[in-house]
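Moving on, here comes subunit A:
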Amino acid sequence: GGRPAAPSPSGGTSGTSLSGRTIALVGYGNGNPWGAYFNKVFTERLAPTGVKIGDMTTMDPGTQVQKFNQAVAQKPDLIVVSILDTTAMAVPIKKAGAAGVPVLVFDGPPDPSVADAVMSVLSDNEKLGEYAAQNIIEGLKAQGRDSGDIIVLTGTKSMLVTQHRMKGFNKVLATAPQYKVVDEQDANWDPQLSGTIAQQLLAKHGKDGVQAAYGMADYMALPIIQAAKQAGFTIGGKDGLIVTSSNCFKAGIDSIKAGELYGTATEDPGTIAEQTADYVVRYLTGKNPPRSETVQEERVTAANVGEFAEQCSHA
Partner candidate 1 sequence: MSQPERGGPLLRVEGLAHAFNGVPAVQQVSFTVGAGQIHGLCGHNGAGKSTVVKMLSGQLAPDRGRIVIGGETVELRGRQAAQRAGVALVDQELSVVPALTVLDNMLLGDLGVPFVNRRRAAAARCRRILDDLGLERIDPDQPLSALGIGERQLVEIAKALGQNARLVILDEPTATFSDAESRHVFAAIRRVAATGCSVVFVSHRLAEVLDLCDVVTVLRDGRDVATGPAAGLTVDELITRMLGETSHRPSAARGPAQDPAHALRIENLRVPGRLGGFTLTAPAGRVHALAGQLGSGASDVLRALAGLHPGATGTAELRGRPVPLRDPVRAARGGVAFVSGDRKSEGLFLGKPSAWNLVATRLPALGRAGVLRPGHERRAARALAERSGLPGERLDDPVGTLSGGNQQKVFVGRCLENADVLALLLDEPTRGVDVGGRAAIHRLLRQAADSGLVVIFASTELEELLELGDVIVTMRDGRMVGRHEGDVDGALLMRDMTGGAEHA
Partner candidate 2 sequence: MTAETGAVAADGSARRWPPRVVTAGLAVILLALLLIPAVTTPRFLTLDNARAILASAAFVGITSVGATMVMIAGSGVSLATSQIATVVAMFFLGTQHLGLGAALLIALAAGVALNAFQGAVIGYWKADPIVLTIAGGFAIGGAATWFSGGTTVYPGARGFEVLNATPLGLPLAVYVLLAVTVVVEWTLRRTTAGRQMYLVGENRAAARAAGLPVGRVTVLAWAVSGACVALTGVFLASFTTSATVTLGGTLTLDAIAAVLVGGTAISGGHGSAVRTLGGAVLISVISDVLLLRGYSTGVQILVKGVLVLTVVLVVHVRSGRGRR
């Protein structure tokens, strides 16, 4: 099913009153669609409870440290944070611990040195990487290929998210040794850069040299498809290029429906926002939720795209 297995959020929040309690949201800024939709859903979910949310969102890692410190100083009942620079946030998190302010991390994992000091609602990035590899293997096998060369355009390599996705991807791909990665480039979560690099890699390996491509997010996979089309590749179908991605946006869903993108996976902001909001309510009402929860991720392909169309349409 398309819903996460975590406790249903709809029941959890509506009745409880948390007025007088405060939380600080040190999340991704609204300058990023993922963050914008997360913030929207998160705020809307918690609005009925009357909890006061301080907006400390930003997209700049330096500013984030400062805003986090600010949040600690304001001693809210809980700091909800999504981390931009994993190591840079380690010390501030320690300081929050020393000041006795609880911290809830969502989306990407914290630095291992503070992993035990925080609560977390994490995307399952390894799973997302595994799904991408499954998509590719499934697609290539369906075309009846017994060999295949793959190019990979990753998100910013310095981020744990990227590293975890690659870990899962490589793990699954190792089960099908006939398919192998011939090029892996850092495209910095940048659509334009993804397009440029894809153009060059496709030219480098030629039409027979690439059978599949993995763009780490939908907005990176779509430029690969464009570049491939312009380079004269056929996309999908019986013998075309298999392109997959690993977190879903509306554009990706449309592309799957159009038969171009082979598949993607969830990690949609709405689901995480709901689960995080729910976690906040459970925590503040003393229900002692588990220290760490993982959002259940789903693989999306043409077979089940209808189920996820709504869920993935917000960013």
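Quick note on selection: all candidates are chains of the complex that A comes from, given by their letters.
Everything below uses one rule, namely that contacts are C-beta pairs under 8 Å (C-beta built on N, C-alpha and C of every residue); 3 or more make two chains touch, one makes a residue touch a chain; residues count from 1.
Just so it is clear, the model here is predicted, and its values are computed rather than measured.
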Subunit A: touching candidate in this complex (1 or 2): 2
Residues of subunit A defined as touching candidate 2 within the complex: 29-33, 35-37, 39-40, 185-186, 188, 190-193, 195-197, 199-207, 219, 222-223, 226-227, 229-232, 249-251, 255, 314-315
